[in-house]
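Complex shown without one protein chain; remaining protein chains in place.
We call the chains A and B, going by the order they appear; numbering starts again at 1 in every chain.
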Amino acid sequence: MENTYLLLALAPLIGSIIVGLAGNRLGRTLSHSITILGVLVSTVLALYVFNHHVLEGGDVFNQNLYTWMQIGGLNISVGFLVDNLTSVMLVIVSFVSLMVHIYTIGYMQDDDGYTKFFSYISLFTFAMFMLVMSNNFMQLFFGWEAVGLVSYLLIGFWHGKESAVEANLKAFLVNRVGDFGFLLGIALLLAFFGTLDYAETFALADEVNGKTIFGDFSVITMICLLLFVGAMGKSAQVPLHVWLPGSMEGPTPISALIHAATMVTAGIFMVSRMSPIFELSDAALTVVMVIGAITALFMGLLGIVQNDIKRVVAYSTLSQLGYMTVALGVSAYSVAIFHLMTHAFFKALLFLAAGSVIVAMHHEQDIRKMGNLRKKMPITYVTSLIGTLALIGFPGFSGFFSKDMIIEAVHFSNLPFADWVYFAVVAGVFITAFYSLRMFFLVFHGESRVDHHTEEHLHETAPSITVPLIMLAIPSAVIGCFTIEPMLFTGWLDNAITIDSVAHGSVVSLKEHFHSAMGLITHSVMTLPFWMMVGGVGAAWVFSLYRTQWADAIQKRFQRTNYVLESLYGFDRFNEIVFVRGSRKLGDLLWRISDMAIIDQFVVNGCARFARFVGSVIRPVQTGYLYHYAFFMIIGLMLVLTWVLVTGDNPLIQLGS
Amino acid sequence: MEFTAILFYLFGFCFVASATLMVTSRNTMKAAMLLILSFFSAASIWLLLEAEFLAITLILVYVGAVMVLFLFVIKMLNVDQSTLRAKFTKYLPLGVAVAAIVIGQMVLVLNAGQFGLDAVAEPARHAPDYSNITELANLLYTAYVYPFELAAVLLLIAIIAAITLVHRTGSRSKKQNISEQVNVQAKDRMRIVSIPSGKNGEKK
Partner (left out) sequence: MIALSDYLILSAIVFCIGLAGIFINRTNIIMLLMCVELILAAVNTNFIAFSYYGNDVAGQIFVFFILTVAAAEVAIGLAILTLMYRNRGSIDVDVTNSLKG
């Protein structure tokens, strides 16, 4: 089995290296064939691994394959931990990656960096595999950084475009902040646990539980909070969310791959993986839950006022990541992974569909300039509809099951602030439905506001684009109702996730209330989230199709709220004023005071001036006159004589008596 | 009072007096003479201490050679007496003070308690056939022959140094180089130029 895992991880890497180095010489067709072959091999193997571990109940594989370094008692190696959670993640990542690779053939057709792009997304796939399969924190961090790096490379793929370069810098820097917290968490963990291996850490978790640091602060809480800071950076929780909308500057395939399905879910995956530790800290779980709720609600609100098709989906991603985080907070780790899985499929689908629309509209992205596209682009229309229905939680589609489970889990939680969080996630359903359908109606329904010239060329996009759409639409629709029972309740993820059932009994309560998937569907009409969704759909229809002038009227009426939303709650401005300008001022200050004044003037010049000063004081002693020298000698002699007579055992001159 | 004591006090007084007069004298010539007198007194004291050879050597070498050298130089250089006299009294108090302090300290050390007759007994006088020179030679050419040779080398170096210092190089001295003079050519001594002649011998 070891070779299977190795091949699974290395196939995309090999493809990436070959195409990266020799892409231009190999030509486009050969390049994309090699990389797609690599990812296809990984997908097949991932399905095989999934079958072996989850369906056939294979043993957990936890082995170190290569010792990277041995420092004293600390062993850092490259190793794989493959259990059910890993298998699920492998399937998700490889499948979405394969779809994106196929999609790129059509999307990046007229781009010069065609082969480079394929190399990058294969490299990303490799990095994600290493992250997911790692069995120690160092390898996790390596994968973490590697996906961040490839994300940076891909966001700024069109490096001639200045906004893209700004965006990729922002993404990298904000991720860096998260990574800094992450690294501090790992360091603290190493300090107190003495090991970086998962298995050893989890075994020691109870032992370290009572220890405190800096007085009364629990070590476990501190570690969890710091690790979560890393997750906040990677999974774009408030306030480290500012990079995700900017990442839309990159080509749509990577928005689908990285910023919807895989990289942003790394944080969620990491917290789930660390469940044995997180379960020991109520405070950390509360923080996780609250931040998730803030993200879910407020980012959703921002989705309402966006006019760029990709930005709407981006804020939707942010909001759904908030949902996943909330699920983690209420200790419903398996629910979070479940939502991660369904979200990966339907969000990738939505992004790719948006990309399809953009290609058809000749790279026009403003939804105010679209409309009534359903006649001209039927496949895109249907798949988008499926994706949207999944997103808003329409009964029966995959998103419905996962989102509903999250809301119910929050309902059963007894952490502090759980009531407010429940309100937030339920309100989020309304908002999600509203912005999703607003975008849907504005793009595909209503009167056509398309530019006349573009409208003539409007047609359905190539099969290389539409086939992945269809292939993603299928799981978006059905995977929910098939996998909800096994994943959440019959223990698919049991050997990976630890829950303290007594203190955090949400999943236990969920299990008690659960009857069957069909039961959930029929029961749904009696639940509040369902009616919230309906209300959202209705409101969207009213404001986008029925009476669009009411939308404009409200926008004019509530100008201040509108301003707050459109300026994205001022996060960007805050970051710019406080951090960017602040750092620059700090740098300036340090340069002027510390560098120029203190180091240059005071220390370097000061030393020279001091030496010169001392010289100028001593120099007059050398008068040049011979007799002065003689005098000094004589007077010195006299002083020496005096000193010899005064000190010593039998001083001949007694000072005092 | 013993005769030697009288002699000691006499010569001692002479020594001190000539020394004092020497340092306070304004005339360099007079100072040199007074120094000679003080050397004579010192030689006498040394005779009292049965260092006959050295006493005579002092007269011969110091007075006979070194002081004569001094007198040569004094006469050769025109020492401006007036300016030297003017700065005389400026440092007089300080000098006297320093000297007094040092004398006081030395007397504290060298007082009778430490070095008096009780501590150091007066040795017996030697017999009349005591030869100071033989005693010195016995020691000088056996135990101290190496310093003796070194002193000779030192004198040689001093000679060479003194000569080298005041030696005037070729440009200032009018020495003849015979071979150069004999081998001179006409072209070294004469150069024929052509000057155009103008009216009435004017140059153009």
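We adopt the following convention: contacts are C-beta pairs under 8 Å (C-beta built on N, C-alpha and C of every residue); 3 or more make two chains touch, one makes a residue touch a chain.
Everything quoted here is computed from the prediction, not taken from an experiment.
Summary of contacts with the chain left out: across A:Gly73, A:Gly215 or A:Gly624, the touching residue is A:Gly624. Panel shows chain A; residues 618-627, 630-631, 634 of it touch the chain omitted from the view. Contact residues of chain B toward the unshown chain are 2, 4-5, 8, 12, 15-16, 19-20, 22-24, 28, 31-32, 35, 38-39, 42, 45-46, 49-51, 53-54, 57-58, 61-62, 65-66, 69-70, 73-74, 76-77, 79-80, 83-84, 87-88, 91-92, 94-96, 98-100, 102-103, 106-107, 110-112, 114-117, 119-120, 122-123, 132, 135-136, 138-140, 144, 147, 151, 154-155, 157-159, 161-162, 165-166.
One rule holds for everything that comes next: only the chains that are shown with their structure count from here on.
With centres defined as mean CA coordinates, chain B is found 97 Å away from chain A. Every residue of chain A that touches chain B in the complex is listed here, in rising order: 634-635, 637-638, 641-642, 645, 652-653.
Per the touch definition, chain B reaches chain A in the complex via residues 98, 101-102, 105-106, 108-109.
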